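Notes for the one structure printed next.
Every protein chain but one is kept in place in this view of the complex.
So, subunit A:
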Amino acid sequence: MIGNKQRKGIMGTKKAALTAGLACTLLFTACSANSGAGEEASGGSGGEGAKEHVTLKVEVFDRGNSPAGSTITDNYLTKYVQENFGKPNNIDVEYVPVPRSEEVEKLNVLMASGSNVPDIVFTYDPNTFNRYAKQGGLTDVGPLLDEHAPNLKAFLGEEVLGYGKFEGTQFAIPAKRSNVGKYASFIRQDWLDKLGLPVPQTTDELYETLKAFKEKDPGETGGQVIPLGMTIASAQYEPLIWSFIKPVSEEERHTLTQQLGSNDYPTLLPGFKDALQFMNKLYNEGLISKDFGLDKDKKKLGEDVATGKVGFYSEDDINPFYEKGSLDTLQQNVPGAQLASVDVYTNEEGKHAKPMYAPNGMYIMIPKSSERAVEAVKYLEWMATSDNLFHLQNGIEGENYTMVDDIPVAVENPSEEALNRMFNSGDMAIVSNGKQLGSMEKNLKARALQMPKKFLEQVEAAQVIANADVIEPVLMDRPIEAQTKYGTTLLDKFNEMIVKTTMAKPDQFDGIYETMLKDYMASGGQAILDERTAVYKEMQAAN
């Protein structure tokens, strides 16, 4: 009996070892089988049919919001593309998902891997585009556009295409923005009404209003009121900060601005310190959230707005008005709550100065290693031709939209199927940011009409505000290398500067500001300043 048991024990170990060994073998064969299949597939696609059948790989942002039944690489719109573009041209369009929140990191990895890189990639980050172009990793699309893409060129126009040039060569195809307005501000109208206050018109009036919100707590939050909703994301701090920037000369504008990532930053422009000082005052008087420096992704702000704690804040212009968005939720939580679009921050000249978008959206690029550059350009050309873009952006007439005055209006209460059809529409129609209907006026109208009807008035007001008194991005004649190199680091330092100076005790403000600015300059700020000054001189000499 005992012997038997022992025997079994040994058998047991043997079996275990065998299983482990088998698992190993399986693992290895699985790997090699996999790569073998891959080769076969790519080899097979070359020699099939009379006309050459090829695969075009296209990057697509994955926001993790695919409805049940579809995936980001297989859904209504990918099938639509395959049917209408792929089939007639003998092309298999394959989508390569990249998580939206880490697009640059993932793209860097893809590009460095060499063989797996898609034929069409894109990024919003100009520094990434400049880096790729400088390292010689991109296809010159100029000649390809001339030969294969007349519609695309006409659609984008010279100005937008100019953003895709690197030292004179067309290394990227920039997407076109349908709307360049960026920010608006929002105030709790019902709080104003309750306190009998007018809508503040200037920064000073806003300050008084915020104080009233704090003292009188019209939302009855039980001391939890956040008069000014602030975060460390640009939509909240940029409108405030830029309104403090003093009028500058052409030269100062070009040399003192620092472009970090896709936005211009006013670190060195006159007035920046005043902006920080104002934020410091707001913080120390308890008018902004104590934890604003932790809120990078605006999550906490969204929560606080929706639960009725926030009195005033700035945001991307139509952001609060989405179906089930901040205002929708707020009105469910706090019956009678009203959010009015307002333009408050005022600069020295009495203008509501705020940044705008450049006319281009993301940079669409074709890696040099791609053998499908022609097909890639054809894909973009197809998208810009006749009503293909319209279809990608609007879906099916009658189910997704109806035409009213030449403008597609979203169908109210669309079916689940119709709604799911368009979940990735913005990320598929890569040649455009936002709906394109031929004119800015129509674009804005269409944009407003796709929002919930009950908020239409506020949406339209917000769009007007976002386009009023805008500060144009500064264009340099050639890319600033120091910006490419130090941009990410400096953006962190810039945000840190805001957080630390804002949270400083008032008497320590100057000291902290000086230290932080010194650190900023030493970490690349000075290098950017020097290079921009040099390039500006070149630009002057050239004119």
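Keep this in mind: a residue touches a chain if its C-beta (ideal position, glycine included) is under 8 Å from a C-beta of that chain, and two chains touch if they have at least 3 such contacts; residues count from 1.
Methods note: contacts and distances are computed from a predicted model.
Peer 1: Which of "Predicted lipoprotein", "Sugar ABC transporter permease", "ATP synthase subunit a" or "NADH-quinone oxidoreductase subunit J" is the UniProt protein name of the chain not shown?
Peer 2: "Sugar ABC transporter permease"
Peer 1: Looking at the full complex, which residue from A:55, A:338 or A:488 touches the chain that isn't shown here?
Peer 2: A:488
Peer 1: Of A:352, A:421, A:447 or A:500, which one is in contact with the hidden chain?
Peer 2: Considering all chains, including the one not shown, the answer is A:500.
Peer 1: Decide which residue listed in A:71, A:116, A:135 or A:415 touches the omitted chain of the complex.
Peer 2: A:135
Peer 1: Which residue numbers on subunit A touch the omitted chain?
Peer 2: Residues of subunit A in touch with the missing chain: 13-14, 17-18, 20-21, 24, 104-105, 108-109, 111-112, 114, 127-128, 131-132, 135-137, 224, 226, 232, 289-291, 293-294, 367-369, 485-489, 492, 495-496, 499-500, 503, 519, 522-523.
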